[in-house]
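The other protein chains are all here in position, but one chain of the complex has been omitted.
Take a look at chain A:
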Amino acid sequence: MKIRSSVFASLCLVFEIFGIALFLRGFFPAPVKSSFSSKTKISDLPSEPLTGNNPNSSKVPGPLFRRVVIVLIDALREDFIYGPRGRQYMPYTRHLVERGSTLSFVAKAQPPTVTMPRIKALTTGSIPGFIDVVVNLNSPALLEDNLLWQAKAAGKKIIFYGDDTWVRLFPKHFMEYDGTTSFFVSDYTEVDNNVTRHLDSTLKRDDWDILILHYLGLDHIGHLSGPHSSLIGPKLLEMDDVLKKIHSSLISRETEGSLPNLLVLCGDHGMSETGSHGGSSDPETNTPLVLISPAFKRKVGMEKPGTVEQVDLLPTLALSLGLPISQNSVGRLIYPVFEETSLRDQLRFLHLNSYQLSCLLKDSMPTFQKEEGYEQFHMAEKSHGSWMKLYLEGNASEVLSNMGRKVLRQYLDALKAMSSALSRQLGKYDMYSMMAGMILVLQVLLLLLLAMPEALSGAGEVDVPVASALLSLPFYLLCLLSCSIHVLLCTSSENTCYLCDLSWGLVIAAIACSSALFCVLLTLAAKKLAPGTKLNTKTQGASESEFSELDVLLLMGTVGYVISLASSSFIEEEHQTWYFLINTLCLAIFQDVCRKYFREKRGPGDDRAYLPPKGTELGVGSQKWLALATPLLTLACCRLLRSLNQTGIQWAHLPDLSHWLNSWEHKPELSLLAAASLVLIFFLVQRRCSLVSKIALALGLLGVYSYRAAVGNVLFPWQHSSRDISKGTVEARFVYIFVLGILFTGAKDLLRSQVTTSDSQLKSRGLWEAYCGVVLLCSLLFRPHNLPVLACSLLIQTAMDQFIWRELQYDAAQITIMHYWFGQAFFYFQGNSNNIATVDISAGFVGLESYVEIPAVFLTAFSTYTGPLLWACHLVCYLSAAQDSRHAASVGHGCYCFALLRSIPAVAYIILITALRYHLFIWSVFSPKLLYEAMHTLVTTAVCIFFTAMDQSHAGPSYS
């Protein structure tokens, strides 16, 4: 079956997407969950262990606290309280920590340190999987067993003020609530005033049991200007006042005879040195946890706070409120909280916690009996029983208390062992799915590589022997073999596999597909080897001598980049790799240009190709100097853009231009820059559009500016009074209309060129208009400080297009690789990194009144991958223009190269990550990168399908 190389490449990428999806399913472990979907009830709780046959009590010890106030401060770092800044800005809290009746800890949050998974961890005690970050955008109601549900079921009244994620997670759980949206990161006073304004009236009332306050202001300040900003101090002082108010109110309402109250101060996650969060560095994971209650012993001085896990708060709170522990909690109670109760109660609490953990262990691990913690738990339970017997007999000797302490230690050990075993369980991979996905992806890559000579030939067609492969004997044998392996693996393996849970039809289809691919591969390989090696070496030798420095650089760069993926530092600092490659590329181009224009014409005849093209409207002289200036201009642009957004890990904390521009006092500069960039964008893009599109583009760009002014990012020159900050929905929708209009005009031109006339000019205009629409959408979604990135990218594209690529006659493959590199570099120029935290979610809310999932996800993905997409669009425009003039199959070649360039790193990365799956940084560095790779492959597939459509429209008339 003969297919064009663009179709071939798109098909390969589609297969690859399936393979990657399967791999991802196996790689990201499903979270530990007990098999029961119901919630724990009081009646399910085990009775107190007792040897002998007396009926023993199954009563849960009563609550230790009457009321609980939880103050959660978003992005509260541990050193904001325990460090020197705590002494300065949180004097009251610090005094309590040092001298009051408090317990203070450093609570370690598990990565991903993003708000929603952290709230889930705090309320369910489970560790949400990494994949939860991806669905962080959308937070539906939490169905798992959780503290709030238990409290509500026990008849406790809960009040909540703060981040409305809680309201969405726990609908109908609160007696009273007021949610605040966290979309407007630039607002850090209003969000907190919204919470504090309810405080006075609520604290006076007596009708509630649990009060939860979630303050967002600190996190917003962190995102805006980092942890060392001057705004942090006043914010911490404000929080300190809030705590003082709550604490004094709680103390004043403390009555003799009733239970004491508890005030919990905690953070959901910390913030890194840049003020972002999401990763697993210490400043991001270490949060303070301060428990304040008259029930605790008074401190005499500052002690070093102990370390606990964030999930440990849940069993502690549940037990001290007399509630059952949530089923999926992997935490263990914080022992010092219970130190003041009687030994019998202490043992009972420990027993309840270990029983819950052992149940979870039983459900989530097939080999739970072999676990050390499980055995320890049974030992402890037994000795607990005999202790109880002695205790009930009225024995009060030293022996009893010694034995009690021994039981206690046994329980604590068991808890520790079980908790760590459960956490380890989270790191188990579904190897079968991973392997299957990897094999599929590898086959696709080999197929792409084997087809290279044909795909890049002048005809641009690939002969894929599908029919012969499907009818061959090895195909059926392979199918049978794979089926038997599948049955064998599924029956023998103890872990749950995704593939084994699939229905048989799907599995057989997948196996047939994979086997067919393998057979096609074999056939192709045999064909390549069949004509004998003589011809092979000859062609290879010939092609080798034609390699220029540029080719060597392009090849070396690609290979080097793939190798660099094995190192976690190079992944963290991947932007450096691309900046480096881009700089080198510019130098190589500069050398090529020099050689073209300055070379003395003598020697062999191949020099004729270097003669300057005749009939250019510009003089050869000015052409020459412009061509020489272009790489230098590119280098200068790259240098400027580099300092716009510091990204990565190591140097991310360094001050950059975007911070400077975004600070409040530099608003006029930012406005000027944004306006200048928009004007530049207009002049660079409009030159090849029709008149209607030009007007639409101009109006659209004006709309972009007024949208930013409405949102409050930039200033309107004639408007001096400070206007209310709105969501700018009207302005944004106005721009969307123009985007759609321009895209529609482009599509109409493309269709007309395809159906009625094979007019190449019409087609290239249509393509350019589509490109125009994409640019307009980008400029709407980019934050104003990033608009120069867009302008520079267009500038580089225009200059390179005019003076370099057309003049130096690079072939489609070289052009594609250059576009790909530039696309990657611009991905990082716009401030992205291989860390989930840098994804700009705010783009998903442009022009929307509230969160709507599909457009929000689409817009966020689009704005994240703007760089690669923009360069890919330009590539299509460029190649289809070149196709008409010189090479018949250049679009096909471009598409094939694009697919290959994406497949090589993706496949290499999948293999690497399988090998490195027990690496220390697997969750913090490698797995976010895997998500990025998968997403990038998806985007590339979309681009390649667009390529194929363009190729189709060209090939159509030529065949007829």
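Everything that follows uses one rule, which is that contacts are C-beta pairs under 8 Å (C-beta built on N, C-alpha and C of every residue); 3 or more make two chains touch, one makes a residue touch a chain; residues count from 1.
As a convention for this text, contacts and distances are computed from a predicted model.
Engineer: One chain is missing here; what is its name in UniProt, given the choices "PPM-type phosphatase domain-containing protein", "SUI1 domain-containing protein", "Phosphatidylinositol-glycan biosynthesis class F protein" or "NEDD8-activating enzyme E1 catalytic subunit"?
Structural biologist: UniProt lists the chain that is not shown as "Phosphatidylinositol-glycan biosynthesis class F protein".
Engineer: I'm checking contacts with the chain that's been left out. Which of A:584, A:663 or A:798 qualifies?
Structural biologist: Spelled out, the listed residue whose C-beta touches the missing chain is A:584.
Engineer: Taking the entire complex into account, which one of A:165, A:383 or A:576 touches the absent chain?
Structural biologist: Residue touching the chain left out of view: A:576.
Engineer: Extract the touching residues of chain A with respect to the undisplayed chain.
Structural biologist: So the residues of chain A touching the missing chain come out as 567-570, 572-573, 576-577, 580, 584, 587, 591, 594-595, 598-600, 603, 635, 648, 650.
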